[in-house]
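Omission of a single protein chain aside, the complex is shown with its protein chains in their original locations.
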Amino acid sequence: MAYDVNELFPYPKNWVNDETHTIATAVHQWADKKIINNRLEYQKAYSELFLERRRSHNLDIGFQRIIFPEEYGGSGFNTLEKTPQLVTILGELSRADAGLGFMSALEYALSAVAAMEPNVNKEVCDLIAPMLCGQELKTVSILMPGQGIKDRIDPLFMGRPISARITPAQEGYSLSGSGIRPIGNGAIADIFGVVCADPDGRPGIAYVAADSKGISRGEEIKQTGLDACLNADISFSNVHVPSGHVIMNDDAVRELYTWLNLFLGAVSVGACLNFFEILRNWADNRVIKGKGLLKNNPLCASVLAAVAEEIGLAKILVYNISNFIGRTEVWGGHENPVIFMAAQMFGKRIQQCSLNAINRGMELMASAGYAKEWHAEKHWRDVKTIQSVLCGVGAEVPVQLDIARFFYESDLD
Amino acid sequence: MAYDVNELFPYPKNWVNDETHTIATAVHQWADKKIINNRLEYQKAYSELFLERRRSHNLDIGFQRIIFPEEYGGSGFNTLEKTPQLVTILGELSRADAGLGFMSALEYALSAVAAMEPNVNKEVCDLIAPMLCGQELKTVSILMPGQGIKDRIDPLFMGRPISARITPAQEGYSLSGSGIRPIGNGAIADIFGVVCADPDGRPGIAYVAADSKGISRGEEIKQTGLDACLNADISFSNVHVPSGHVIMNDDAVRELYTWLNLFLGAVSVGACLNFFEILRNWADNRVIKGKGLLKNNPLCASVLAAVAEEIGLAKILVYNISNFIGRTEVWGGHENPVIFMAAQMFGKRIQQCSLNAINRGMELMASAGYAKEWHAEKHWRDVKTIQSVLCGVGAEVPVQLDIARFFYESDLD
Amino acid sequence: MKSIDDFSRPLNNVSPMERPFRKVLRRVVDDEIMPHRRKYDEDWENHEYIEPVIHKLCVGLGIQKALFPQEYGGWSLGQSDYMMALAYCIAEEVGRGDSALSLSSICSLWPVCTFLIPPLVNMDLARELAPMFTGEALCIGCQAMTEPQGGSDIENMDLIKGKTITTTARQDGDHWVINGHKLWPTNSGGIATIFGVPCTTRPGSEDPNDFAYIMVPADTEGVTQSPPYAKAGMAADKNGDIWFENARVPLSYRIHGPGKDALAFKGLIYMGQLGSVGFAVGALMNVYEILYEFASTRTFGNRLLKENDAIAGILGDIAGSIDICRVLAYEVVRLGDDRNKPWGNPIYSEETIAKSRNIKEFICDKAVDVCGKAMDILGTHGSDRAWDVEKHWRDLKMVQLWLGGKQLCQMEKARYYFNCTTL
Partner (left out) sequence: MKSIDDFSRPLNNVSPMERPFRKVLRRVVDDEIMPHRRKYDEDWENHEYIEPVIHKLCVGLGIQKALFPQEYGGWSLGQSDYMMALAYCIAEEVGRGDSALSLSSICSLWPVCTFLIPPLVNMDLARELAPMFTGEALCIGCQAMTEPQGGSDIENMDLIKGKTITTTARQDGDHWVINGHKLWPTNSGGIATIFGVPCTTRPGSEDPNDFAYIMVPADTEGVTQSPPYAKAGMAADKNGDIWFENARVPLSYRIHGPGKDALAFKGLIYMGQLGSVGFAVGALMNVYEILYEFASTRTFGNRLLKENDAIAGILGDIAGSIDICRVLAYEVVRLGDDRNKPWGNPIYSEETIAKSRNIKEFICDKAVDVCGKAMDILGTHGSDRAWDVEKHWRDLKMVQLWLGGKQLCQMEKARYYFNCTTL
């Protein structure tokens, strides 16, 4: 039975305008045509077709430049009220391939901190906009705080160890740090966004072109999922960073977390929506107990329902975060701590719900759940990879401590 | 440290107008003054003070009549866009006592089906509005479908057995059914809302004054919680019901479920917000490990965070359901099946989150968690009672089957 | 037709005494507890219905003398390789009827476990106290542990090492003089006959030699008990405050002496876990019985609940969880009953305590969960006290929270398995 998976899962549509629906429909159709309807072919020549499709989406259609102001050649989606739109686009893209979504999410998140009104950072935009608004594919990698090593004392961002350091140098800073693990794309990035600390331990974000002198990459890392988003540890050896390319404040780091939670939430939900389509197709066609469709057996139906519920919840939460961010007249901007807290708290939950949905749905698919042929397992590996890279170390603990700080004024550093 | 528990938990404020804030603040202050700040006294003379406070809220301030059109002497909150307001009021009231909230929720839910524009049912309003808009406390009890008995074949509402039957009789119907368990208030109700089936098995709702001939009540039931909402099984022996007092359609029953999920969700979240206040106070003052406040210990903080997260999630979901209902320009009215589905799906989750929150928070309070003196245990018992009465039988299964019908077109009857 | 007797037990490790003893207990529960237990909630202050059953169990069946040496009128159960199995069996069978009754009866012996289980035996003290416990009068023991300021500190011996204990024992001639304030112990609230009191001979000390455990009869001058507190459940267990104001007891009432007192006290943690898992599993088995009845007589979609695949799935999960809890509970039994085997460890060993805490935590979490889910299956009858599931739900939540609660379990597990040093 034909149905529209996006319309099936309710969300506050009043937050999304007609323009968005138009764009979303276009991406949806593109995804069906270019990837979803030809999955086996796509799977067989994955790395090649991934690049080709990425180019098609980002350059031919032009989504790579979408977030930048028009004066930089972007599409001007750099106001906070465009947030639901960005989320919708990422979701549609990730329905086809969470790897494509992940790459765009990293690009949008890092760009948003610099390009979103009212706090457009001209110098950073001057650095990254020409690359991202040009006619070449560019890849963004982000290095977040989160992991320290025994016997080393690090500056902390809300408890999270920061491994990269900047020290003042002539006309800017010198960036150093060894073997730091990005959340993705390290092996192929053109731009690094590096959360770093100055000698006083204050955190900030350095924007660094990947071809800067003093940057070296470790071996390519084999990963659970996001196969095309090749990662590698990065070392910075006295890399020169102009002072204008460093955004030195806590709020910016919090904002980066916020965008990551939102955008990667959209990616995981997008992957889940395609998983839902796969599962629904399975449930529509599989006979069990020698009679009756799987979807008509009450026990299987209750598992199917659990899958839909988790996805529905994750989707609602994505749009609620985007509402917190986008409704500046209600919530102000990122300086309001509630936005960071809500993005972290619900962002974590979105990943949990997404993974739960796939985990449970796989139960019903038996070996089709883990056979590559059915693609369910790809979504499962991709979403898990996103979930685990988002948390730094210590699973949900860093986020829980953020929540406790907010709600109970816990003193935890 | 002074804080406003409502402001602490974010929700889409843009859905709630200034009028609501004013009303909410008034109820909040009333709750603090009349109940929360004098809990021990309230507990000691519970049944007496419960009645007195109920009178104060419902009659002196006038919330009993709020939902009815002004021509009936009501306050005219009978448009769907007032939904977030009703939710806000119920939450504030339940923060003081979930029993008070539960009673109002039942009244509002049953009334809403008859009084909400655009489908105002004049005949039913003529019956119940004079009672509920008058100067006496009136109690509403609702009998939902859900439980059948071995070897009896019942008409079904989406799988749920309906125990009450109506048959055409002179100028109306004759209502019968023996020993049916209401979801609450059976022992003290003035008005019954009875989901019943006609001889063709079609479901509807009969509105019946409790003093109608042929109604008898069983023994008062001792319950886990909601101590003041005294319940009893109800038997109807050929009770005459004018035809205008019966709303005969599936949608009406679905609508009743929707309102119950929304309003009882608001009640549980309200109770949780007060539980949060109790817990935060505990965490602010308790020293553990011979040093340091409980809230500053990372493990305890992570549990505190889990409590806040569950409450935050439940609250977001309440407002999202109310948005689905209230935004008729987006979703239409209750005839859109997505509204019933979303209310059921998220309504169930709200109860789970609420109970999780209290369950986990009690972990940190040791014996203070279950000592009556601290009141935490009352919220726990009240919320659990709401959760279990909402589901009919079979725990979440009936709702999961509803979800599967919606998302997978499962054929389950 | 399946019954509660189909849940798993490691039959190769079961005492020959267990079968007949279970039978007797089962009858007492069915005949004397089940018919009255719905009245217990309102009986929490007076124990009008409760007290006679406790008397029956403790005196009538002899539970209260079980640990005392045979030469002083007891059963020498502490010597037995099946001691823990038998204690568990009582906890479970009585817990099926009422966890609090089970708790109250068994906890009565809790303090005397400190000196009646080898290798930590004090025969002199056993002889001295035997007349109280082996006679025809009900003797209620109470292990008065928690202090107002401390929360679960006192159970957290490995980290806190007793330094926050404020109840003091001062030697004065041939007496100990006890001062302090305890609250919440089982069998306080006015009914205790004798207290076991963990206290310190040097306040603020972290030296285990300064930890003392002293038996204090409730009628000692200077000992006061408050009336019982009102609680969410567990009416058969009274809890209150106890004040010791210059309460004097003979020096011989200290159970062992420096060092060994602390060990014996740690052993009580194990005994507490053992009882807890018994109460919980017993109650769960009753939940299974109730669910069986309900699911076999009520319908959804005009099928019996148990014949709807989705509801049956939940029922199956519940029964499966109960079986898993039973298996694990017997692992707690094994940990204790192997104490004298070459591969075993004393009940106060780090391993026995960490592992039994882990299982207790698991079973209690599962039990609260199962009871809550069972209430939901009963729907509008789930919160009805007439079906008794909600009673178990309230009671087991309390079992979950006591003995330092969940977070302390987590810490102890982490310390044990990850060699944490600062937690």
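Letters A, B and C mark the chains as written, and numbering starts fresh at 1 in each.
Basically, a contact is a pair of C-beta atoms (placed from the backbone, for glycine too) under 8 Å apart; a residue touches a chain by one contact, two chains touch by 3 or more.
Predicted model, so just to flag it, every value in this text is computed and none were measured.
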Check the whole complex and report which displayed chains the hidden chain contacts. A, B, C
Looking at the whole complex, which of A:119, A:176 or A:223 touches the chain that is not displayed? A:223
Absent-chain contact - pick from A:183, A:239 or A:278: A:183
Filtering A:5, A:24, A:131 or A:156 for touch with the omitted chain leaves A:156
List every residue of subunit C that touches the chain not included in the displayed model. 1-2, 6, 8, 10-13, 288, 292, 295-296, 303, 306-307, 309, 312-313, 315-317, 319-320, 323-324, 327-328, 331, 334, 338, 341, 343, 351, 355, 358-359, 361-362, 407, 409-423
If you put the missing chain back, which residues of subunit A would it touch? 146-150, 152-154, 156, 159-161, 181-183, 221-226, 286-290, 299-300, 303, 355, 359, 362-367, 369-373, 377, 380-381, 384-385, 387-389, 391-398, 400-401, 412-413
Could you list which residues of subunit B touch the chain missing from the display? 297-302
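Here, only the chains that are shown with their structure count from here on.
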If I average the Cα coordinates per chain and compare with the overall Cα mean, which chain comes out closest? B
Looking only at C-beta pairs in contact, point me to the busier pair out of B-C and A-C. B-C
Between subunit B and subunit C, tell me the centre distance in angstrom, where each centre is the average of that chain's C-alpha atoms. 38
I need the residues of subunit A touching at least two other chains; which ones are they? 298, 301-302
Name the residues of subunit C that each touch 2 or more other chains. 308, 310-311
